[in-house]
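Heads up, one of the protein chains got dropped from this complex, but the rest are sitting where they should.
Labels A and B are assigned to the chains in the order they are written; within every chain, residues are numbered from 1.
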Amino acid sequence: MDIAIIVPLLAAAVQSGTPILYATLGEIFTEKSGVLNLGVEGVMIVGALAGFIVALATGSPLLAFLAAGLAGALISAVHGVVCLWFKGNQVVSGLALTILGTGLADYLGTSYVGRTAPGFQPVALPLLAKIPVLGPIFFNHDPLVYLTYFIPPLMWYYLTRSRHGLGLRAAGEYPAAATAAGLDVAAYRWCGILVGGFFMGLGGAYLSLAYTHLWTNNLTGGRGWIAVALVIFAFWRPGRAVLGAYLFGGIMAMQLRLQASGTQLPSSLLLMLPYALTVIVLVLSSWRRGMSEAPAALGVNVEPTD
Amino acid sequence: MFRIRITKRQEPRGWSSCLVLLAAIALSLVLSGILLSLRGTPPLTGLAVLFKGAYGSRFAIEDCLVKAIPIFLCSLGVAVAFRLQIWNIGAEGQFALGAVGATWAALTFPDLPGYLLMPAMIIMAVLAGGFWGMIPAILRQRLRTNEIIVTLMLNYIAILFLDYLVYGAWKDPTSFGFPMTSEFSPQAVVGRIGSTGINWGLAHCLVLGIVVWVFIRYTRIGFELKAAGDSVRAARYAGIPYDRLVVLVMVISGALAGWAGFLEASATINRLQPSIMAGYGYTAIVVAWLARLNPLSIAVASFLLAGLRVGVENLQLDLQVPAAFGGIIEGLILLTVLAGGLFNSYRIAVRRR
Partner (left out) sequence: MRLLKALVVLMLCLSFSSVSAADKELNVGFIYVSPVGDAGWSYAHDLGRKALAEMPGVKTSFVEAVAEGPDSERVMLNMARKGYDVIFATSFGYMDPMLKVAKQFPKTVFMHCSGFKMADNMGNYFGRMYQARYLSGMVAGGMTKSKTIGYVAAFPIPEVIRGINAFTLGVQAVNPGATVRVVWTKTWYDPATEKEAAKSLLDVGADVIAQHQDSPGPQEAAQEKGVYSIGYNSDMTAFAPKAHLTAPIWNWAPFYKNVIEQVQKGTWKAESVWPGMDTGIIDLAPFGEMVPQDLRDKVMAAKADIIAGKNAIFIGPVKDQKGEVKIADGITAADKDLLGMTWFVQGVVGTTE
């Protein structure tokens, strides 16, 4: 393969990795607080629809993008109510959220099919886009891609250096000790769910406002689940999430390019690649560290005490 | 100022837990009704049409039973794994591979007499499904790989593998190029009971349901499952081989889903085609949880959720409500029942501060 193919492939990897990256960052945030939200797929699709509707109604992509985040936070709040208030099982509640979110988006979105909404367009960054190789790969995208260059470092700073971030992690690692130290574990977990849901909603909106400017059922196409897997691959670190999302985006872009270049391999087998890769990557990362990096109290509800 | 106090119940509630369940379902129906009226559909009429479509006639009930068969078997398997706190989301893929295994037998030995062919199909389906369930179990046991993600990814792979076969090697030469295998020979088809539309798969469900119930309730391994599910650490101290149990339950889980795949290919479709994948494996998870992993309750819940699928068709036909409405109700019921669990395991008191 020569550079003329590799550069567009990597640029495509960045773009198709971006919606997954938003969602993965959201899920990392939620899981750091000790809450497992398997409903990413449902939250994303609700965000995608909300963004699309607002873009159509207001004509403002920025407003639409924010609305998608809010919608993501809102539907994630259902998970919060069930798990934090009613102590429901987090795994099952997340699955239910996926079923509900997908259903809601299809149900409410019927009349928006076949329309096109104003969204974000690619903007080549001055100077940066001119850098050979790196320019076309990283600096010739839409603004929402550029935004993801800032979020991981900020999230890393928040989680490891800020006081509030330490509290959030304490809620995910040692809720009992955190409570004893006077921290409001429930409040931190709510924060994890809502902020995480906000990012997942943004990931959905990336699909309906930037990647395409359309709405259809199944717009997310399983990307939410990939995000859940990438969290484990990333060892719950925002930086590695970037790597994982781009790797995954790259493999998706590559299987299509293999077909385009005239391979004789059956398409069903090529389409398996991303999923097989996810399993392999998971196996490799567990081989090295296992689940030891996971927040210790992940998925465990806090038992009420007197 | 009031303060809500929640304490853990020492003993689970008895019959009143049914009340909580009913209240939760009622709440989800009210919420669905609100969604219906958002579209301008009269909610009460809508729900009536839904129920009439699901249970309002002999045909409807037969249809529900037919649909309940694969859901029941998948759910039975999923529930065995859940008992051990193993989150098998992979019934869908295990179901697909079961159908592939059974179809392989049916296509390879079309002329065998039924008493040989049928068991061969079942064995292949069970082996294939069980194998697909075993992969995530081994990975979990050896490398502590998260089974939720692995089972889920294996679903996609299994479905694409099924696609690969029916679009390629197994395509019926007389199907005008459409992705389906040739129709099974009559010996490979599980027949219908008398003049009803229900197939003998229902009997398979009955037998397998009882076997699983006896296994959980009366065998040593069943007891170990329960103990290990309650507390992994305690089980290890008691000398229960937890890791081996994980593999065992996943194989059982996969085998049952595979059996469901066999029945769906043999009894209802009579061939293999991509539309065999109808999401039963995911509904099975909902069912298992609603039924709190109890085989008898799983039977009831399978029938109810099968009814939801059938009834929604009626709702579309009569009132033009989108098909997605079924998913919304399913999600809502699961969430409300889950939330309702609080009242079963905790005592709630409101006190004046």
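The working rule: contacts are C-beta pairs under 8 Å (C-beta built on N, C-alpha and C of every residue); 3 or more make two chains touch, one makes a residue touch a chain.
Predicted model, so just to flag it, every value in this text is computed and none were measured.
Of B:Leu50, B:Val66 or B:Leu335, it is B:Val66 that touches the chain left out of the display. Here one chain is not drawn; of B:Ile269, B:Ala284, B:Ala299 or B:Ile329, the residue touching it is B:Ile269. Shown as candidates are A:Ala12, A:Ala50, A:Leu168 or A:Leu298; the residue that touches the absent chain is A:Ala12. Across the entire complex, the residue among A:Thr58, A:Thr179, A:Thr216 or A:Asn301 in touch with the chain not shown is A:Thr216.
Residue positions on subunit A in contact with the hidden chain: 5, 8-9, 12, 16, 19, 106, 109-110, 113-114, 116, 122, 207, 211-214, 216-219, 221, 252-253, 256-257, 259-268, 271, in rising order.
Contact between subunit B and the absent chain runs through residues 53, 57, 59, 63, 66, 160, 163-164, 167-168, 176-180, 268-269, 273, 275-276, 278, 310, 313-314, 316-318, 320, 322-324.
Here is the rule we use: only the chains that are shown with their structure count from here on.
Distance between chain centres (mean CA atoms), subunit A to subunit B: 28 Å.
Within the complex formed with subunit B, the residues of subunit A that make contact are 38, 42, 78, 81-82, 85-89, 91-93, 95-107, 110, 217, 222, 225, 228-229, 232, 266, 268-269, 271-272, 275-276, 278-279, 282-283, 286-287, 290-291, 303-304, 306. Across the complex, subunit B meets subunit A through its residues 5-8, 35, 87, 89, 139, 143-146, 148-150, 152-154, 156-157, 160-161, 163-164, 167-168, 282, 285-286, 289, 322-328, 330-332, 334-335, 338-342, 345-346.
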